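This is the structure I want to talk about, given as structure tokens.
A single protein chain has been omitted; all remaining protein chains appear in their positions.
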Amino acid sequence: MDVAKNFPLVIILILFIGAFIMPLLKNKIYNKAFSLMTIGISSVLSLITLVYVNRYGTFLYRVGHWDSPWGIELSIGILEAIMSLLLTSVAFVISWYSVYTIEKEIKDNKVCFYYTLINILVGALLGIVYTNDLFNAFVFIEVSAIAACGIIVVKDKKENIKATLKYLILSSVGSGLVLMGIAFIYSITGNLNMTFINKELSQTFMAYENSILISLGLFTIGLGIKSAMYPLHVWLPDAHSNAPSTSSAMLSALVLKAYVIFYIKILYRMFGEEIISQFPILLFMVLILGSLGMIMGSILAILQKDIKRVIAYSSVAQMGYIFFGIGLGNTIGLVSTFFHILNHAIIKSALFLTVGSMIEKTGQKKLFALKGIGKEMPITLGLFTVSALSMVGIPILPGFISKFNFAIGSIKGGKSIFVVVILISSLLNALYYFPIVINGYFGEENLEGKVFKSKEKTIKELMPILVLIIAALILGASSNKIIEMISNGVEVF
Amino acid sequence: MIYKNTIIAILLLPMLGSLIGWLIGRKSEAYRDTFNILLTGAEFLIINLIFKRIATGPVELFIPDIMGIGLSLKLDIFRYIFIWVTSLIWFLTTIYSTQYLIRYKNRNRYYAFFMLTLGSTIGIFLSENLINLFTFFEIMSFTSYALVIHDEDEYAHEAGRSYISMAIIGGLILLMGLFLLYDYLGTVDIRPLSMAMKDLGNIKYLISALLIIGFGVKASIVPLHVWLPKAHPAAPTPASAILSGILVKTGIFGIIVVVSIMMNGDMVLSTVILIIGFINMFLGGFLAMFQRNIKRILAYSSMSQIGYILMGIGLIGLLKEHNAIAVYATLYHIFNHALFKVLLFLCAGVIYMILHELSINAIRGFGKHKNILKILFLIGLFAIIGMPGFNGFISKTLLHEALAEAHHMYHNMWFNVAEVIFTISSSFTVAYLLKIFVAVFMEKSDKYKGQYKHHLKKRAMIPMVALSVVIIYIGLRPNIILKVLEGTMVLFNAHEHIEPHFYNIHNIKSSMITIGFGFIIFIGFISRYLRKEENGEPVYVNPSLKWFSLERHLYIPVARFLYRSSSMIFKVIDRGIINLVMYVSNSLKALSGIKVKKPSKAIENLKIKKPNVLVRKNNKNEFTTFSDILEILRFNLNSLMYGVFILAIMIIVVLGILVF
Amino acid sequence: MEKLLTNYYETASIILFGVGFVTLLLHSNLIKKIIGMNIMDTAIFLFFISKGYIYGKEAPIIRGVHKGIQGYINPVPTALMLTGIVVAVSITAFALALTIKLYEKYGTVELDEIMRIRGE
Partner (left out) sequence: MKNSLILFPILFPQIAALIMGIIKFKNNKRRNIYIGTVIVLNLVFIIALLSTNQSMDFHLIKINNLLDIYFRIDKLGILFVLLASILWIFTAFYSFVYMPHEGKEKRFFLYFMLTLGVTVGIAFSGNLFTLYIFYEYLTLATFPLVIHSGSKEALRVGRKYLIYSFGGATLALLGIILIFTLTNSVTFMEFGILQGLTLDNKDLLLIIYMIMFIGFGVKAALVPLHSWLPAAMVAPTPVSSLLHAVAVVKSGIFALIRVSYFIFGSEVLYEIRGNYYISILVVLTILMGSLLALHQDNLKKRLAYSTVSQLGYILLGIVLLNEESLTGGLLHLVNHAVIKITLFFCVGAIYFMTEKKYINEIKGIGKEMPITMGCFAISAISLVGIPPTNGFVSKWYLALGGLEENKILFAVILLVSAMLTAGYLLPIVITAFFPGEEKKIIKKEPPLSMLIPIVTLTAIVVTLGLFPNIVLHLIEDIVKGIV
């Protein structure tokens, strides 16, 4: 079974090589099939890796068999395996959905680029997740940034270009800051491998307090920009709302998360718990920013009039939860963060896809124009409703479980007052999700002149969303096992 | 066993009869009338038949599970008196009703409620358990309400409102008393209560006060009498007759139970009741003189007579072991009052039946040539004023003697005052009845010259005649009743046996003096001050209308004030949360609508370099509203510039916090 | 102050970074913004390389005699920065391409102008 140790690299390679082959295939059907195939294979391989890791524990993979400090190392624990499974499988489902719809949003000649970019993006994100090497991570970050910009701008509208430029500039500043942080760390330790840095730092960190703090700050802000930490989220609503729906799903569900994973790795693998606990102010700041994000994101979402922007701002709020979990600084917080990453990735992509199909069928993006949509597209709105309920935190659905764990985490962490923040934020969530559902399904004047199921998509096209929802339900139902697994992963992190 | 069933029967008979009668009445009115007469007749008959059994000892009955606490009934001689009178009066008024109501609407409803009222009244008198009593009491309030507002006109509704609201409030106060009673003693059975109450501290006064107030509303004790003068004239005459004759007695029954039985004639309480009795008797009589509506006069008269009864109840307590005379007096008067007051009401009813008018001014001289009616009315009059030879004389004499005995016992100067009030009130009685009699039956009128004879049917006459006969009979042979009353002595812990001689000089003299006073008052006051000449016609005026009215000037304003003020408070609370939200949002809206001078410097500085976008309205208007600025701000915040700016701030802040 | 003067590489890179950042922040011209971004990147590169440079040592290229580990500077930062420069260039290229697109759509590269066009 040691073959499985090669899988992480194989996955990345498959995706990248696939990406470079794709422009050569002229026919876009081949393109789609090829892209789906590569992502599908990689998700299968991720699954195998997960099984393997679950059985045999964490392993390190030396790329090109160079030994650690010099060569690049991939480190695959349970968490990485789970994340890679998440990334690949969600990406697979999103691509599957995009197969049916992508032509409607972008020009025909861009289709093959789109899939190339998707492959590159997923590959780069996986790289970020797997790698144990700072500089390697930096490169993957830059690659993913460019690919992410690519899948936004592929729509080729005025707004897209502007949004992309904004995203590009901000995220390159962000990566600049990350690089600066790396420089500080490197100047202290002379190493780029996280495990080694950790060893060095744990002996000498007292001497370099300022440098460590500065680099921590730089990492926080740099990655904060990329993962839309409030108030550095300014690029997100524009980018997410203007991109093609599948891209939005991809961006919101996956791209943001990879950087969070990297951030957690930096905090706990590179600096280590010992150092982090020396500077409680950092985690507290993250906690506060997370709480602010939870509340402000929701409030801003309430104010929006464009449905995709609503969901984009909801992402801001959900990222707030994730940072909140990190900021709690205890195991439960971290576990909940991971669980929330899973949950949010699945649900948010489902939301973007359902909204995407509504917009596609009606041609309307504004909330008021989408009133009565439940009559025309009952199933789609039904799927939207389930996702929305999960977002709000109705029990059994995964959203509730993660929120609940956050609450437990904050009580256990002695920060009971933040439970209130969680609850307020859930209520605010309800405030912007429910009106969409209610106005969609009910209301006499809304439904006038609408024909039942007149605009419904075929079941075939809705399958991907259905798969996502089922996945979410399973996630909710078997949350116990998954949380256990994550906790195991967090312990060996 | 058979007697127990009989008790159930006399309780259920009217209730079932009401339903059956209603059903019959939907098909045929004549059959219904007959049915009702038969029913009440049967009821009366049954009650007569069981007298022998009751005379030997009380019959008790307990049916568990009903209303949780069980239905506990008891029939002893004390209750029997009430029940007998009730069934008699009901029987007679039912007969009378069949004639009286011919031209009325909703007859079917009337009879249904009439019978229900009978059933519940009997229930009240039978109950041994205060909760049962309360239950029947409330049922009676509601069923009699339907009788009071039978006319459904403005005046009836107004009266009905007073009646029902006072009845409900009274009922609830009574209930409060029951709550406390049960809470402290754990029982509501009357007999055990009389034992248990002794050991209770001062709370027993609160309890009995609450109970008395509750019953007092029905008994129309001052100041809870306000419904009475309104309700009696409003109801159809048979209904007013039973209201006055019987329903008021349910309140009295309750008060007797509370004061004399439960509290064993507690001194304090008895004194209070005594005082209330005097106020009642004086005030009722005094106000009656001013009234012009016959029924209203009779209503106030009821109030005054209730005062006598209350006085009797008070004396039962005050006289302690010598209270036998007071017991006799009280019960006798209750009995008598039912008879003569009903007779008087029925007479008034006859007038109303014919003329649809009750004001003395309008019916003046109506009875000049109606000899039968005149005689009947006169019998009632003599009875009530205590003319020797009529039953009123007997009970008044007894009452007077009881009062004298109390005076003798306590030697308190207040009893002198009491004597005076007693006499004056009796004179008032004479005066106001004379007012009716003179105006209606003596004065001449051009309008009425003996017509309408055919209107008076036998069915209306028989009850009145029957009543007159009874009145005279027991007036002449008082001992029949007294013998019956003897059976109640045990209940009141009275041991003496009295053999009073009524027809002696002393008694007749004092009666005559009273009547004489009455004449003087009538001639000296009523004829002189209340009778005015208008357009050559004598007209009675009622100055008391302008006087202070408890209801108009006290109860209603106070209630209204309480209602309004509490509504205000609660409305605020009710809308509180919503209003708060509305207020905040409105103020935000208002704020956003405020016109401000051109975007302030702060906002410009935020952008560092003044962006052209801010003035995209080409400076058309110098002023922009706050919401405009917000709009522009929001737009700008979305820009790349802002993003970078935030980024810079964040870097500085985060690094600053971390490093320093 | 002395610290700043002795570590003049770092000082210079921070000043450069500042210059780049301010350019990025204040100029509404997109080209200038991109230039600012480049300056920032350059500052970071300078900073990074200076971390690897030790005064008086040679670049790690063996010319003739191998001087031992002590004789050469650390080559890793330099190598890394080469990658970094490549990345930066590619991003610059991408950004410039986008700017051209933007110019095609809006006819200007001034962000203020673009915003106004969109706003109306």
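In order of appearance the chains are A, B and C, and numbering begins at 1 in each one.
In this section, a contact is a pair of C-beta atoms (placed from the backbone, for glycine too) under 8 Å apart; a residue touches a chain by one contact, two chains touch by 3 or more.
Only a predicted model underlies this, so the values are computations on that prediction, with no experimental measurement involved.
J.: For the full complex, can you list every visible chain touched by the one that's not shown?
T.: A, B
J.: Touching the absent chain in the whole complex: find that residue among A:Ala407, A:Ile436, A:Ala471 or A:Ile486.
T.: Per the contact definition at the top, the residue touching the missing chain is A:Ala407.
J.: Decide which residue listed in B:Gly57, B:Pro192, B:Gly576 or B:Gly656 touches the omitted chain of the complex.
T.: Result: among the candidates, B:Gly576 touches the missing chain.
J.: Pick from A:Gly40, A:Pro69, A:Pro231 or A:Gly443: which residue touches the chain that isn't shown?
T.: From the options A:Gly40, A:Pro69, A:Pro231 or A:Gly443, the contact with the absent chain belongs to A:Gly443.
J.: Which residue among B:Ala9, B:Ile37, B:Ala55 or B:Met176 touches the omitted chain?
T.: Checking the options B:Ala9, B:Ile37, B:Ala55 or B:Met176, the one contacting the hidden chain is B:Met176.
J.: At which residues does subunit A meet the chain that is not included here?
T.: Touch set of subunit A with respect to the missing chain: 389, 392, 394-396, 401, 404, 407-408, 411-412, 416, 419-420, 423, 426-427, 430-431, 434-435, 438-439, 441-447, 477, 479-480.
J.: Name every residue on subunit B in touch with the hidden partner chain.
T.: 65-68, 105, 131, 134-135, 138-139, 142, 146, 149, 151-154, 156-157, 160, 164-165, 168-169, 171-173, 175-176, 179-180, 182-183, 563, 566-567, 570-571, 573-578
As a convention for this text, only the chains that are shown with their structure count from here on.
J.: Please state whether A-B or A-C has more C-beta contact pairs across its interface.
T.: Counting C-beta pairs in contact for A-B and A-C gives the edge to A-C.
J.: So what's the Cα centroid distance for subunit B and subunit C, whole Å?
T.: Those two chain centres are 99 Å apart.
J.: Using the average of all C-alpha atoms in each chain as its centre, how far is it in Å between subunit A and subunit C?
T.: Computed from C-alpha means, the inter-chain centre distance equals 29 Å.
J.: Got the subunit C residues that touch at least 2 other chains?
T.: In subunit C, 21, 24, 33 touch at least two other chains.
J.: Would you pick out the residues of subunit B that each touch at least 2 other chains?
T.: In subunit B, the residues touching two or more other chains are 640, 644.
J.: Which residues of subunit C touch subunit A in their complex?
T.: Residues 17, 21, 24, 30, 33-34, 37, 40-41, 44, 47-48, 51, 74, 76-77, 80, 83-84, 87-88, 90-91, 94-95, 98-99, 101-102, 105-106, 114, 118.
J.: Across the complex, what residues on subunit A touch subunit C?
T.: Where subunit A meets subunit C, its residues are 135, 138-139, 142, 145-146, 149, 153, 156, 158-159, 161-162, 164-165, 168-169, 172-173, 176, 179-180, 182-183, 186-187, 190, 192.
J.: Per the contact definition, I'd like the list of subunit C residues that touch subunit B in the complex.
T.: So the residues of subunit C touching subunit B come out as 21, 24-26, 28, 33, 111-113, 115-116, 119-120.
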